[in-house]
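The complex appears here without one of its protein chains, the remainder shown in place.
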Amino acid sequence: MSIDLDRCTGCEACVVACHAENNLPVSSPDQAEKGRTAHWIRVDRYYEGEFPDVKVKYRPVLCQQCDNAPCEPVCPTYATYHNPEGLNVQVYNRCVGTFYCANNCPYTVRFFNWFAPEWPEPLQLQHNPDVAIRPAGVMEKCTFCVQRIQRGKRDAMVENRPLADGEIQPACVQSCPAEAMAFGDLNDPESKVSKLAGSGRSTLLLGELGTKPKVFYLERAK
Amino acid sequence: MDRRVFFRILSATSAGALTTGCGTSVGKLMPLLVPDYEIVPGEEQWHPAVCTACSAGCGTLARIMEGERVTTDKGEQVRERVAAVKKMEGNPLDPISGGRLCARGQAAVQALYHPDRLRGPMQRSGERGSGQFAATSWDTAIASAAEKIGKARAADPGRIVILTGGAAGSRSLALDRFAKALKAPAPIVCSITDHPVERKAAQMVFGWTGQPVYDLANAQFVLGVGADFLGGWTSPVYYARQYGSFRQGRREVRGRLVQAESRLSITAAAADRWLPVHPGAEPQFLAAVGRILFDTKLARNAKDLPKAAADTFRSADVKALLAACGLEEKRVREVVQELGESPTPLVIGGASIVQNNSLDAVIASHYINVMLGAVGKPGGVLAPAKETVTPFDNYRVADALSRAQVVLIDGANPAYLFPKSSGVEEALKRAETVINFGTFLDDSSAFADLILPDHDTLESEIALVPAVSNRVGMAVGSPFIRPLYDTRAVERTLAEIAKKMQVVYDGVSVRELVEPFAAGETTIDDILHQGGFWNDAAPAAAPRISDAKFEATSSAMAGDAAQFPLAFQPYTSLQHHDGSGANLPWMQELPDPVSSSIWGLPVELDPKTAAGLRVANGDIVRVESAHGSIDAPAYVHPGAIPGVVSMPIGDGHTHYGRYATGRGANPLSILASAYEKSTGALVLGGTRVKVSRVGDRKQWIQFSTPDREERDIHR
Partner (left out) sequence: MAASAPELLPYAKIREDLFRPLSKGSSAYWTTVFGALSIVILGAVAWGIQVRDGMGVTGLNRPVFWGFYIVDFVFWIGISHAGTLISAILRLTDAGWRKPVTRAAEAITVFCLMIGGMFPIIHLGRSWLFYWLIPYPSERLLWPNFRSPLLWDLVAILTYVTGSVIYLYLPLIPDMAQLAEHNVPWRRKLYRILSLGWTGSDREWHALERAMKLMACIILAVAISVHTVVSWDFAMSIAPMWHSTIFGPYFVVGAIFSGIAALLLVLGILRRALGLELYLTKHHFNNLSKLLLLMSLLWFYFTFAEYQTVWYGNEPSEMAVFASKIRGPYAPFFWTMVVCNFVVPFILLGIRKLRTITTAMVSSVCVLTGMWLERYLIVAPTLGNPRMTSASGIYTPTWIEFAITAATFAGMIVLYLLFSKLFPIIAVWEFKPHPVEEE
């Protein structure tokens, strides 16, 4: 995935898209105050400089799907691991809730189910049947909308044709009005993301840690 | 439009099976036997719909799959599988949303499935405004409504007041016809997000009807003035999409943006440079810009300028004006230089925060576009398409209500939007009868005698004219899920009331509305299935530029400067817009782009003022105007203009469901009741206030606490 900070307006459409797509529980003010909200993607906002030369920096941050993911080796149950496609996946079923992965994720993009999630009737009608409801006591995080990836591959298979570049779009990517996000196959040098990832503005978040993130940020041009 | 999306939509509705050619006998039979909303799909389906969360009128797609609904029938728990909306996305065929949606648009589904939606007609059982209601039947409700309205009509139809939200479409047409049938005055627009000033200015300068269309995507240097076009302005998604291409959509150029605005909006944040203009000084700023353009011989198209306008610019005293704006002359000159030298410059002038001199500002911005030859051509300001339904243009809610005997309210919340000083609340108490068609018990329906709840938009038949478009068109939605509750479309309710009153009222149907546009090979069915129609844009014509007077004076602020030293400006928030989004949990939990607060909004103070008041983040402060006061947590905003206090709109609902009721304070409530002269729009930025610290931090939640990324912690 690539995120063009020169396009991003900080509108947070991506955040709501993720909530809707992935059945994220809504907390309460009390829980929120404790720091217990779930935002698989968040838009970090930082101020720089002093008035009148203040600048605001918005940066959407989601699981970076690290190729060299610090969260993986520490998980005692393989609940979070690297799947053959190179996704950092989370098997809720297998998670016993040691919190270790979350402590070792330098991006702090892992979220825990502190209680069993609840949706007052009939809010649950909105639940996406393609995505599991997570029980209390397990860790969760951005999945790169793996359900959409599977669906896309299935559709292509059914119509027996190759997947087109950009055909699969995670919810956040799909929603972004400024088209700041691009999603595709980094192994395909011709794909849009590959090209963007190779562009001069491309940087990695905490790249110096060697986590090999698979989210590329295109810095704002001057 | 790529084949797959097209197929996805057409195959969505069963009749689509015909048009896509794979029409089996079943495919033919289905639509005849089963209405769309009776099908419980196990495989996803996509239905076109329309977003009404703001007046931009984005065309949307709703993803439908089965869901389990739990109801109690005589204490018995009943579980049934129903077709449910899972997700809202933009309709790729719609030129406004282009397949994208803003945060609020996507949250629309939570309004549909909100636990506190009204489940049927209600009759007031307690005091006016107490919000106590008893369920009643539609027959009794209709009967009593007809009786009350009939009485008023017999006495004086002029005292029947219909309040509605801004958007023009099937609904506004229905209300209009109802008003005509009763010989009542045309419905009145009760909205702070309809931007009539921008319409008026375009009409005065170019003779256009509708919102001017800014071709941001093709401009190279853009100067935004007072228009938060990436935030809550006329068409957020449309302009955000354009902004994307403006920045990185063209290989050869990257558009540059300078934003002159009285607060650090997300547009100002996105800009390469922000010019913090003092609130209400926009006309002076633009006059100075015009003057500099003349001085620097960069007014390449000055000849088209009406003489009066040219004189106003020429006679402008740059130093004095910019001093009034609180801007450094050098910076402004740099910006204007760049603007004037750009091959395709564009000024986007607007009034996201209405001032009583906003009209002057927008007019001036148009004239500067004229000077720069940025009108009616790619990368410039374009003429809006002729509206297929004419919007209402009366915004004088307080006036109308003051004389009201019967008030009908649809899609509007006057009790929340209008300040205490406007007398709106008293008027609602005073009126003989108040009827509300809202889907929620909100601040205004709390004052109603009767609530005749409408369906949710996603359960309704609706056609909407986009607020900003240079293509004649409409977004259309037809029902595709069974209404959850015992609610009724307002069109139908009105018809039944009219029938009871024995007045002739012919209702509105979407088919009727789109029929004239079902030309050539596009049938009405096609229009319904693709979610609207959008004719090609008329070739941009050179506009006739008329002479509209404008003055370069600063706005008049209500309240004595000695007693109330600070300027106050409530603004439409990204999450809650004009407050209508506050009932949705997703919006409550969406971090505020300015303060990162969730589940509650703060007052924004600049660091100097805050220090002077010994106020720290989260301390409770009292904001006091001559017309009242509110208490709210303070956010010390590194980007706030010294002496200017801003506050996002959204909190402070007396009634609005479990997530919003009683949460925080409503900044609109303490405004002076000042209205923009030419349109009657409520002035948001015209009130002075004083701020004092009244308490320590209570519950104020920031999703992310630090304002600065680099921690300046060193040895």
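Letters A and B mark the chains as written, and numbering starts fresh at 1 in each.
Everything below uses one rule, namely that contacts are C-beta pairs under 8 Å (C-beta built on N, C-alpha and C of every residue); 3 or more make two chains touch, one makes a residue touch a chain.
Bear in mind that the values here come from a model prediction, so they are computed numbers and not experimental data.
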Options A:89, A:186 or A:209, residue touching the unrepresented chain: A:209
Full-complex touch with the removed chain, picking from A:77, A:150 or A:199, is A:77
Touching residues (missing chain, whole complex) on chain A: 31, 34-36, 42, 44-46, 61, 70, 73-78, 94-100, 102-104, 106-108, 110-116, 136-139, 206, 209
Missing-partner contacts on chain B, residue numbers: 704-706, 708-711, 713-715
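Just so it is clear, only the chains that are shown with their structure count from here on.
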Can you list the residues on chain A that touch chain B in the complex? 4, 6-7, 9-13, 15-17, 19-21, 26-27, 29, 32-33, 37, 39, 42-48, 50-52, 54-58, 120-129, 167, 171, 174-180, 218, 221
Under the stated contact criterion, what part of chain B meets chain A in this complex? 4, 65-70, 82, 84-90, 99-103, 105-107, 109-110, 112-115, 230-231, 236-237, 240-241, 243-245, 247-248, 254, 264, 266-267, 269-270, 274, 276, 328, 484, 574, 585-586, 588-591, 593-594, 596, 598-600, 606-607, 638-642, 658, 699, 701, 703-704, 706-709
